[in-house]
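I am attaching a structure below and will ask some questions about it afterwards.
The other protein chains are all here in position, but one chain of the complex has been omitted.
We call the chains A, B and C, going by the order they appear; numbering starts again at 1 in every chain.
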Amino acid sequence: MSKLTYTQAITAALREELARDPRVFVMGEDVASNIVGYHPGFAEEFGRERVRDTPIAEAGFVGAAAGAAMVGMRPVVDMMIAPFMYVAFDQIVSIIAKATYLYGGQTKMPITIRAGMWHGASIAAQHSDRPMATLATIPGLKIVAPASPYDVKGLLKAAVRDDDPVVCLEAKRGWPTAQEIPDEEYVIPLGEAEVKREGADVTVVAVSSAVRAALDVADSLREDGISVEVVDPRTIVPLDIATILASVEKTGRLVVADPCHEMCSVASEVSATVAEHGFWNLRSPIARVTTPNTHIPFSPALEPGLYPTADRIAAAVHGVLAAASTR
Amino acid sequence: MSKLTYTQAITAALREELARDPRVFVMGEDVASNIVGYHPGFAEEFGRERVRDTPIAEAGFVGAAAGAAMVGMRPVVDMMIAPFMYVAFDQIVSIIAKATYLYGGQTKMPITIRAGMWHGASIAAQHSDRPMATLATIPGLKIVAPASPYDVKGLLKAAVRDDDPVVCLEAKRGWPTAQEIPDEEYVIPLGEAEVKREGADVTVVAVSSAVRAALDVADSLREDGISVEVVDPRTIVPLDIATILASVEKTGRLVVADPCHEMCSVASEVSATVAEHGFWNLRSPIARVTTPNTHIPFSPALEPGLYPTADRIAAAVHGVLAAASTR
Amino acid sequence: MGVNVNPTAAQLVEMYRRMVRIRLFEETALENRTEIPGMVHTSVGMEASNVGACMALREDDYMVGTHRSHGHPIAKGARIDRLFAELLGKVTGVNQGKGGSMHLSDFSVGSLGETSIVGSGLPTATGAALGSKLQGVDRVALCFFGDGAAAQGTFHESLNLAAIWTLPAVYVCENNAYGEWTAFSDSCSVPDIARRAAAYDMPGVIVDGQDVVAVHEAVAGAVARARSGGGPSLVETRTYRYFGHAGGAEASPTYRDLAEVEQWRTRDPLPLHRERLLADGVLTAGQLDEVDDDERRSVEEAWKFALDSPFPEPEAAYEHVFTNPVAVRRHF
Partner (left out) sequence: MGVNVNPTAAQLVEMYRRMVRIRLFEETALENRTEIPGMVHTSVGMEASNVGACMALREDDYMVGTHRSHGHPIAKGARIDRLFAELLGKVTGVNQGKGGSMHLSDFSVGSLGETSIVGSGLPTATGAALGSKLQGVDRVALCFFGDGAAAQGTFHESLNLAAIWTLPAVYVCENNAYGEWTAFSDSCSVPDIARRAAAYDMPGVIVDGQDVVAVHEAVAGAVARARSGGGPSLVETRTYRYFGHAGGAEASPTYRDLAEVEQWRTRDPLPLHRERLLADGVLTAGQLDEVDDDERRSVEEAWKFALDSPFPEPEAAYEHVFTNPVAVRRHF
């Protein structure tokens, strides 16, 4: 075991995959110069052809990844900060997500798009997006949202090995501490949720940076005698509905914590799925704890409370417990 | 009253607004030459400065609308076919949706973006998108999804007059017949749902092209003694939750019909909202009738059944009625 | 681009054959227009540009195209029976009926798909060229795009990327004078696209797009340069579409003069090349007629194959969303 931070876990995953498969290459702005810290020494170890700096031309280089994938490469594109994807959105939606279908299965599209979600960093509305739900509305993209160092290592490796486009949305500030990680190689299959805390009274489905907060809530409410089960879907597409429904069957109550904006969020999808397929198990309304439908303000006086904090998740847990008793 | 088709109603709205306000202008590919038919005679009537053909450069001209709006104009941008928006996605999200907030209210952004949703036209995955939910994940955009000629005329006029960016997603093939429309001017306020059929047994919230199908279902089930209430939100953002909740309070059962792909759809949002705020009124699970999470295939042997057809809506209505009785 | 690229006699004949094939394919499509769902953009008038460019490639080279998608894959050597079947949405279609007229392709001959979002293919082709380079193989990637597409940002980004990375890419702008109903001069701030090559420090040439040999020569030069590591080039073929933007004859178009169409028809690429083959003694009139008959027969057979083919089963709608599928809620 080694203690790795979230960023170090990403580095470890990328290094292993670059070493394993010569078709894998990394591409993005200042990746070779390692400006964000994911690629220390990569340029020397793997060469600047495979650790490829790009101009600031997201549509161009994301689209180039599509073409490279069609001819047998396995590009890993680093978007640096998630909203920069919008500049390349047509390439992601119209080409990367659709080519396998449009051409009747003649081509695989083994592309990994890595995008850091830097919310909570005082970088304002244009830089703080968490576009998990935005992308989830597009069929043809697999989406992972690893919350912890352990998960990001295993899921990123799975993403790189998958024959389909996978967007890895990284919770850049979601797990502030280092975590023990096995030295042996491991891969976390796409589409498998993890029950990160077992509990009996309330299910909290938590996504991305809300996972750490939900775990803290589970730990602190245990002392009050409230038993919270925390389910982390880890993969948004495909979503592991079975694990979520099984948990709600056990607890009868559901809170969904998700840093997306409320409207058409991942939380909304989880809620709608349970309201459709797990309805008879519900003993109280489903509560969503999301980011409101505002933009993200710069001022540190305004930003922090907008996300699903431990306080807000705990309040929602109390809420669904209280609501149930009024039935 | 005059009988107008959906396209004619759009033309009437645009002509009235261009005539009313010199700050309004229309911009897009081949708008002056009237290639799609929205702008007959406009170039002659209003001049080619205000009925402005653009090169094929969506990011450029959508972004130019933002700049023009900042200096006091009220652009109406014609995207022709909805997915072409993806090419301009960064301009829509990072500039148009965010500028008012980012600059602390110093600027209004009175921009109307018109985009036709042409699903069901055998034009395959890259041309058949219904990005209502995709856009709804972005705060700062108002979104209207008019189903009928009457609604598109009134809502488009409201969009042009609003001081905020409004995306008008037009159900290009959703209402195949002409409709009686008042000759007097009218505007439909943004954010007001309409109960298009009153009913007692089941609420069907239907969006965009699903509205016509839902009305047909309501009419035919009435003969079987099933009373369906059809609620058309008409505006997706802001969503008229109050009207939806009131209807569910009355009927106790909800079906949501929405041509978006299921994942993080408008249907999911409506369902989650009711599961949170109308839970105690529900007498059965909430059913969503959406487009599955596939792309849209070209072949007419494959495409038509993918959308919320009358058959599928009717089946869902029967489903929630049956489910209730097993309680 | 002074490479010696004289086509052989066999190549000259094959050029003729493929141009005839495209012409007959398109005429068949237009005659049966009501059978074909969705939109149809024909290449009639542009065959020399399609064929001259593609025949400058090897079969294992890559080609990416546009919504005007019939001519390119045929020129690259695709089987037309599967293309016709695709137009009809049949399961035997090259895309199994998923793509239709705007998205023909044939990955088995390096046709990596036509894409109907204008300008969206430029990065794909650039990436295919990057893939070649990374793999250390000498395959070249050619991208067709229209005069209208040249206004898209992807044009700029792709050419700049290809230039700084010295990619084996050839960008072929098929300038047919209009994008939809907009004249080239109304969408472009310079009188030709080729001169924009200078903005990327790459060669740029304009060529007579009705002369298949001229197109071939220009593109072959660019391909040779790309293959030998010399980097990308831009070739602009000056050509014309005879029919409407999407569909058949235009009764009285407002955006162009029918006299202009007639003028262009006087330099139709098929008779132009046919006369050259005769004049140069490559083929006799009888041999040329045989080629025509051959192609006519095979186009008829291919169309019949398409008509006789079955539609896909409804479940096919759920296939190919992913290569490694995931569960999707189904409605049938």
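Keep in mind that, in the parts below, a residue touches a chain if its C-beta (ideal position, glycine included) is under 8 Å from a C-beta of that chain, and two chains touch if they have at least 3 such contacts.
As the structure is a prediction and not an experimental result, all values here were calculated from the model.
Q: Touch as defined at the start, partner being the missing chain; which of A:60, A:75 or A:149 qualifies?
A: Only one listed residue reaches the unshown chain, and that is A:60.
Q: Would you indicate which residue among C:198, C:249, C:285 or C:327 is in contact with the undisplayed chain?
A: C:198
Q: Of C:37, C:153 or C:209, which sits in contact with the chain we cannot see?
A: C:153
Q: What is the set of subunit C residues that contact the non-displayed chain in the whole complex?
A: 151-157, 159-160, 163-164, 186-190, 195-196, 198-202
Q: So which bits of subunit B touch the chain we can't see?
A: Subunit B touches the chain not shown through residues 25, 49-50, 54-55, 57, 59-73, 75, 90-91, 94-95, 99-110, 139-140, 142, 162-164, 190-191, 237-238.
Q: Where does subunit A touch the missing chain, residue by residue?
A: 29-30, 33, 35, 53, 55-60, 83-84, 86-87, 121-127, 262, 292-295, 297-303, 305-306, 312
The rule we apply is simple: only the chains that are shown with their structure count from here on.
Q: Comparing centres built from CA atoms, which chain ends up most distant from subunit B?
A: Between subunit B and every other chain, the largest centroid distance is to C.
Q: Could you state the distance in Å from the CA-based centre of subunit A to that of subunit C?
A: 40
Q: Provide the C-alpha centroid distance between subunit B and subunit C, rounded to the nearest whole angstrom.
A: Once rounded, the distance between the two centres reads 36 Å.
Q: Taking each chain's centre as its mean C-alpha position, how far apart are subunit A and subunit B in Å?
A: 29
Q: Where in subunit B do residues touch at least two different other chains?
A: Residue numbers touching two or more other chains: 83, 86-87, 124-126, 293-295, 297.
Q: By residue number and range, which residues of subunit C touch two or more other chains?
A: 93, 95, 97-99, 103, 115, 117, 120, 153, 321
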